[in-house]
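With one protein chain removed, the remaining protein chains of the complex are shown where they sit.
All chains are identified by letter, namely A and B, in their written order; residue positions are counted from 1 within each chain.
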């Protein structure tokens, strides 16, 4: 494996949890709901997946538990913002705080435990292609899943009737309701999907990326996922691009240090964030204001009568 | 079965006042249940979390100390949130205010610069926080960039700048290369209100900010304009209120107050620049603002309540060996309960069986 291939491989793995969580949030937001609780759901996903994987000695059960935990947290959020029409920004923040606290309680007994690595899936023949072979055909299952998920979400939103319904509800819930579309039901499932994805991203962090659990291990990745959705102008393909750019910025700053460029490490650490701001700015300049933002995003839905 | 929501037309002030109390009781019941599940006594926990800190003069002072930065930041955020603008980056504005103010403190260190240092430091911190807050506001008004994300990203950037300064140029040359600056001179230190107390003048600033805000929101055109921009942006436009200048104004105000909180904390509490100067105050203040329902008096109370959860949480660790995570989970539950209670005041909620629409 050449250095170049190795770097690309690291970037892909660093980007995968961001991609998975951001795709989930994208679907939630396209239905018109802003869930700022990604970080909390991700933390719960990481803690619960690890707890289950160790207890039952099964990665599959661990992943399932992570997704379930994320979805349950999301259901709580749905109860607040759909059931009570509570403020979405506040509810999302509350979810983050709650998730970080609860994950600490769930994970505490599992400090110091470890899991064996999940073996990469080697597709014979294809993985021998130079450069892209290793990159695309010798990854762990999650990486394939994240790319498949990107395609599926894109197809769902654009090509299916149900996806169209979801988008119309996100654009204008009042007229969607007038047309008889089930605003609450669609949003409920969209929020749950977002939660399951955040949980899956957390499971990836705990089971594949670090293979141990520790408090606060999500370290702000949920917030980055939120940023990626806006960066991508609510389009799945661009989420993938954005996640990989952010992952690359994170990994390359470490390489820049190892290569002894002598730049302050604080500046390099700030690069991914500055790059995100710059990208947001360039996108906004190019596409004009509020590109692709669902019209009803963040607005509580209360039918007129 | 499903929910039905109907907006209430006339909301009684009694309901508005009772709702948070109900929310608090609910949150305590949930937390008590969790503690009971963990095999501990909920009553002992309540005593240690709430009653002991409230019945001891030392704890009460600490409560004020802890609530001061939270109240200062949250009251500023209430301007933004009222106008439906989501400044999530107060932590960065806090940091930048501390940096601006400390610049003067460190540059006058060891000189006989007199009484003018401290007031100027405070002004500089307000300026620093406001300028930093104006970045996302400008990006939003000029280019339509989402303010939630830019303000958040700028937090990380500000922290890296502080880190760089504390480890590099501002490091105390006599401090054995440890990452901290010299200790501020007395002229650059915010004094305590009473001898032998940790309560400093920052608490007065917070009270003043709350009072002024109450007047502005209740009695001035600007207050009306904020409310209208938040509740009915189109109406605000028709009324001739420019959304652009409103955005810039509220970000400058909230940034300035967060910046003031930054220097108050550094100069009144820590006494020097170090790589970490905040206990997530900028983020916790968002919780405070929501708990206080963006209302000045509410924020005053909420800042004390949140400070209480921190102090009670430490007590619980020391006396009952309850983990810190429980405190955080409780803060989340409390905020959820308050938001839900608020919603119940604004909307009539009933359960309807399927098909029974009206």
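The definition used in the following text is that a contact is a pair of C-beta atoms (placed from the backbone, for glycine too) under 8 Å apart; a residue touches a chain by one contact, two chains touch by 3 or more.
The working rule: contacts and distances are computed from a predicted model.
Novice: Unshown chain, UniProt name, "BMP family ABC transporter substrate-binding protein", "Hydrogenase", "UmuC domain-containing protein" or "NADH-quinone oxidoreductase subunit C"?
Specialist: The chain we cannot see is recorded in UniProt as "BMP family ABC transporter substrate-binding protein".
Novice: Which shown chains does the hidden chain touch?
Specialist: A, B
Novice: Out of B:257, B:270, B:304 or B:345, which touches the unshown chain?
Specialist: Answering carefully, the residue with contact to the hidden chain is B:270.
Novice: Could you tell which one of B:167, B:200 or B:225 touches the chain left off the display?
Specialist: B:167
Novice: What residues on chain B make contact with the chain left out of this view?
Specialist: Interface residues of chain B facing the absent chain: 58, 62, 65-66, 160, 163-164, 167-169, 176-179, 183, 198, 265, 269-272, 274-280, 311, 314-315, 317-319, 321, 323-324.
Novice: Could you pull out which residues of chain A are in touch with the chain that's been left out?
Specialist: Residues 3, 6-7, 10, 14, 104, 107-108, 111-112, 114, 117, 205, 209-212, 214-217, 219, 221, 250-251, 254-255, 257-260, 262-266, 269 of chain A touch the chain absent from view.
The rule is simple: only the chains that are shown with their structure count from here on.
Novice: Any idea how many Å lie between the Cα centroids of chain A and chain B?
Specialist: About 28 Å, centre to centre.
Novice: Flag every residue of chain B that touches chain A in the complex, lowest number first.
Specialist: Residues 2-3, 5-7, 81, 86, 139, 143-146, 148-150, 152-154, 156-157, 160-161, 163-164, 167-168, 286-287, 290, 323-333, 335-336, 339-340, 342-344, 346-347, 349, 358 of chain B touch chain A in their complex.
Novice: Would you pull the chain A residues touching chain B in the complex into a rising list?
Specialist: Going by the criterion above, the answer is residues 36, 40, 76, 80, 82-87, 89-91, 93-105, 108, 184, 215, 220, 223, 226-227, 230-231, 264, 266-267, 269-270, 273-274, 276-277, 280-281, 284-285, 288-291, 293, 302-303, 305.
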